[in-house]
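Just passing along the structure, written as structure tokens.
Each chain you see keeps its place in the complex, though not every chain is here.
Chains: A and B, in written order; residue numbering restarts at 1 for each.
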Amino acid sequence: MSQSIAAHPDRLFPADPGVRKIARSLYSRVESLPILSPHGHVDAAVIEKNVPFPDPAALLVTPDHYVTRVMHAAGVSLDRLGMGGSPADSRQIWREFCAAWPLFEGTASGYWIRQEFEHVFGVREEPGQDTADRIFDAVSAKLAEPGFRPRELFKEFNIEVLATTDDPLDSLESHAALAADPAFASRVVPTFRPDAYLNIGHPQWQSNVERLLGSTRSGTPGYKGYIAALQERRHHFLDHGAVSADHGVRTPATVRLDEADAARLFERARAGTASAEDRDVFEAHMLYQMARMSVEDGLVMTIHPGSFRNHHAPTFEAFGADSGHDIPVAVNYTEAIRPLLQDFGTAKDFHLVLFTLDETVFSRELAPLAGFYPSVYIGAPWWFLDAPDAMLRFRAAVTETAGFSRTSGFIDDTRAFCSIPARHDTSRRIESAFLARLVAEHRISEDRAHEVIVDVVDSSPRRVFKL
Amino acid sequence: MSQSIAAHPDRLFPADPGVRKIARSLYSRVESLPILSPHGHVDAAVIEKNVPFPDPAALLVTPDHYVTRVMHAAGVSLDRLGMGGSPADSRQIWREFCAAWPLFEGTASGYWIRQEFEHVFGVREEPGQDTADRIFDAVSAKLAEPGFRPRELFKEFNIEVLATTDDPLDSLESHAALAADPAFASRVVPTFRPDAYLNIGHPQWQSNVERLLGSTRSGTPGYKGYIAALQERRHHFLDHGAVSADHGVRTPATVRLDEADAARLFERARAGTASAEDRDVFEAHMLYQMARMSVEDGLVMTIHPGSFRNHHAPTFEAFGADSGHDIPVAVNYTEAIRPLLQDFGTAKDFHLVLFTLDETVFSRELAPLAGFYPSVYIGAPWWFLDAPDAMLRFRAAVTETAGFSRTSGFIDDTRAFCSIPARHDTSRRIESAFLARLVAEHRISEDRAHEVIVDVVDSSPRRVFKL
């Protein structure tokens, strides 16, 4: 009984038979549309070189901080999961994971993994202590099949566009190779992600800046050179097909400094004498500068604020970043983003996609902002909010003010390649469920809902991300 | 198909057939009750002089910032919509609007307008590029009919009381004329809205204060005269039937200054030397003073905080206030309003209605406050929250703590006269939908729900606004 839910054609649809029927019909319109993934964390080299996937644990457990965090909370220490380079037996990790499987009931991760088992790996058994080895062997066998390499799955998953997230100094050679390969029909595009070059607080900021300054053809020194180098690298990304630049910041604060002031802060930071306030101001200034550059070069600007990174220092020291303890904080967009919007909110062809982990800003700030500024789009529910109920809350919170045209379309934001179809399918089902309720309540006609579902799933990401 | 939804008798009711049946029955109790509109922005002179409505664009598009903002977000510049006095052809604006119509799907505005078309103008076609001219002509023809003047619609809409929002120095002669007119059976009452006389930050504050001081019979100078003049003007409003005073503030902060300190701040502000902190303190003090006056003169006090007005300076400069870019910010009531409630929270017959654009305060602050203080009532969902799903969230958030008796009843808050029936009908349907769920879940008996729906729709606004 338990296994059948992943295969149920009505999964995630509302229970009411009348509404469900409408949801089914809407979903049938978008079920098979190609996947557009304009923001994510898959490694382009893995696609380019068509590297076979590793064993089940190294594919599905160790690198997925959505998974390891839940096990950690239950008392499984991260080194037992092979994290931080700790030596660990894959089968043993897999057994830990299968034993922990009941913890994932009701979670988004549990849902995605169950879908992956069913639809990607053809595994129909429930994970558990007694099935762990059998599932390990079945998935391992699948992973060894020639049809199970990244490029083959890319095609099977029907991915039309996949954006990666890249260091500004990345050569992007894998992207170039894929673009030049006539055998590869899809698009893998880089994303410019300069946090570690903008945030003075970043541990590598100083060395990053020196490398950045050393990378330019012109060799302009100082702040001027820093700005020029960033612009140059953005053009490098544009030349390799990039459509967007992404910014992970503590707050979406923005400020416009004059050049002399900015240069002064910059030199203070290089000399290691910047105060905490200097850092905040410089970071806000550089977020403003990134908007200015986006206005000029056309890269869509996305902002992901409000995550307190590496909350547990001992875990960070032992296992590094992205080890499961980034914890959200409250966010204020209205006042913080204002300096940027004053100058660029109505700039031609500027697209600014605002994400949040703080649901309170959906109805209070993001819908009103996106409902006025032509540049602003509301980012899809992100991270902890990328889950069925949270998605429904998102739509209910923003639609009545901003309609359907001002949202970004779904973003999977994942490094777990094999989970991509499950994530997009979840989103399509939930969008259908939301619209079906509106149809049933006579708030939108069924004809229009059929147009909106296609717009939301397919046209929105193309339009917003200039695909 | 698309057109029929506006006429569907079950619109906005829950989809479940059992719950829907209960909702229908509850709604039938209140469907035809007279409209009580204790807070809104219709111009009394328009009713008094029975001014014919202008053309469709000037009636339904240009003055409605709910509508123009969405079009602006989609790239339509505001001067193309005739805003800021820009010359524009009505039919051309109308075509822009009809072309933009799909943007309004799922929005509250889209819902109201569709209802207006169906039930006020008898237009059954969906707006669109191909129907724009036909609808323009049909609405124009309707507007030219003698039965389509403000006073005739007032009667047809079954409006019993309509409150306007007025400048403290307004003569209120239209209100007086209407009250004296035996042919006009309803009540049009003014609302005292003194923001521009209280907030030092207001661009006209200084000149307003001089005019205010000049208006008094006594001629008392300085702060004492300022306070006396405000009291005098409130009495002028009371004499013209006013039931409430409304306050639009950035925060609901209140503070009680002694008279000497208040006078010092007042004089500093008149001299143009007030600091930002002075301004905040004086504004908080005057909010406290307004409560004191309400305790004395009986005007219901309503507070609308938390809107960052005129967020986009370039748009404000070109098109003035209310041009669609007021953006909410987080609000704190518990600590901010405490000084006021310490002194007046249990004052006899004092009614204080607290509104919010920040939904988080519904369950956290407003329901607990209104669930203790006899003076406090929870304002109906306002502005961006005046929409079906937001209304349901509101009821779910406040009822379990504060019950049904502590909410204000519906407020349409609109300058769009022809949308008034649609707005009130929306509220009545949603209240019925909410109660129907409680009945279906055996949380309230159906008998009681029939009493509550009447209380919420009719008795609450009468009681809370002393109508």
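The criterion applied here is as follows: contacts are C-beta pairs under 8 Å (C-beta built on N, C-alpha and C of every residue); 3 or more make two chains touch, one makes a residue touch a chain.
None of these values were measured; they are calculated from a predicted model.
Identical protein chains form the entire complex, numbering 3 copies in the structure file, with 2 of these shown.
Note that only the chains that are shown with their structure count from here on.
Mean C-alpha positions place subunit A and subunit B at a centre distance of 39 Å. In the complex of the two chains, the subunit A residues touching subunit B come out as 14, 16, 18-19, 330, 332, 334-335, 338, 341-342, 345-346, 360, 363-365, 367-374, 376, 396-397, 399-406, 437-438, 440-448, 451-452. Every residue of subunit B that touches subunit A in the complex is listed here, in rising order: 1-5, 8, 10-17, 69-70, 72-75, 102-108, 110-111, 308, 311-315, 324-330, 357-360, 384-385, 387-390, 393.
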